[in-house]
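The complex appears here minus one protein chain, its other protein chains still in place.
Each chain gets a letter, A, B and C, in the order it is written, and its residues are counted from 1.
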């Protein structure tokens, strides 16, 4: 759960038509793309770049995801993506998300994902200290 | 967890290039599409049709998802999708999945998703009895 | 070809990781999503809403697409989407697109798509006059 008594990152996205499905609502897999936007933008705000590890031969691999669907989003809806770090470790970091309607603030989807720092061979590695320092202000468990 | 001492449905899919990402592996959101293939094919095998509820004004909405990533899949890899029902209730059913390499049998990703039976207004409804009967043989909790 | 001597709509989007593929670049199908953003935002700017026809039982169906790939886009790249109408008819409208690097202005992809106005049964219909009026300022062929 996102802890609102602690800092969290806020960004926004608008639902694309391609993200909907034949039920007339946003396809459930599309929310993983919104989560991805959330953590990329959180990391950008820290001054680190999500692309840094890729340039340097390291990446954040997704290890675990949990998603809870509360209400449907629709085409063209303006969404707010709230992102927070929950458990920054030496080799992994967990992000917590809330997707809410930008106008009403209604929570649509919540979730979290554990990201693991790996090199190009998939070997788990230490997250650089400057990354950890950058993410820490958004980490509610500190 | 998929319970191998009970029946489970098996289908296969091959990784498309569009499902990969710049890390050179399958993008983590793509596995939700493989899960979807698994439950659609499980329901088809029961003789019911996944499209039935849509034709009749009812749908299976995703309520909750859990995914655990163990190893990466790659472009063109032949995958086996194992699907089982875990908890068939009057208004919801939980599916459990394993995505494995079709050749080696290595488990790549596991997960589960709770599906809720809703009408076109999103009102939670009773799953038709014939559906429940059809899914039950794949339900390990019976 | 986009005609720069006439008005065109400008919006922007940033490449998501999910839009890349194992070649390390944006997957070629992702540009259709950027085109879609372009025409949705052009129509929004006219004061009409892309969702109007859906609410009213009418939709814009894609009839024809042409895409030309000039240079690759990469994860996290900030893109500018330029959109223009080229041939507004009573039942169809053609949009023309340029996807350019937001910083350098380098043209990455160009394309056009013909959209046809259809009702829910797929029957081709007349575009409402107020839509045509709204799109016309962006139509270079007028």
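The rule is simple: a contact is a pair of C-beta atoms (placed from the backbone, for glycine too) under 8 Å apart; a residue touches a chain by one contact, two chains touch by 3 or more.
Everything quoted here is computed from the prediction, not taken from an experiment.
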{"item": "Chain not shown: contacting residue from C:22, C:42 or C:135", "value": "C:22"}
{"item": "Interface with the undisplayed chain - residues on chain A", "value": "17-18, 20-22, 24-25, 27, 29, 74-75"}
{"item": "Touching residues (missing chain, whole complex) on chain C", "value": "22-23, 28-29, 32-33, 36, 54, 59, 61-69, 71-72, 122"}
{"item": "Those residues of chain B which, in the complete complex, touch the missing chain", "value": "16-18, 32-33, 36-37, 40, 49-51, 54, 75-76"}
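As a convention for this text, only the chains that are shown with their structure count from here on.
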{"item": "Central chain of the complex, centres being mean CA coordinates", "value": "A"}
{"item": "Euclidean distance of C-alpha centroids - chain A vs chain C, Å", "value": "28"}
{"item": "Chain centre separation in whole Å, for chain B relative to chain A (CA means)", "value": "24"}
{"item": "Residue list for chain A, restricted to those that touch at least two other chains", "value": "32-33, 36, 54"}
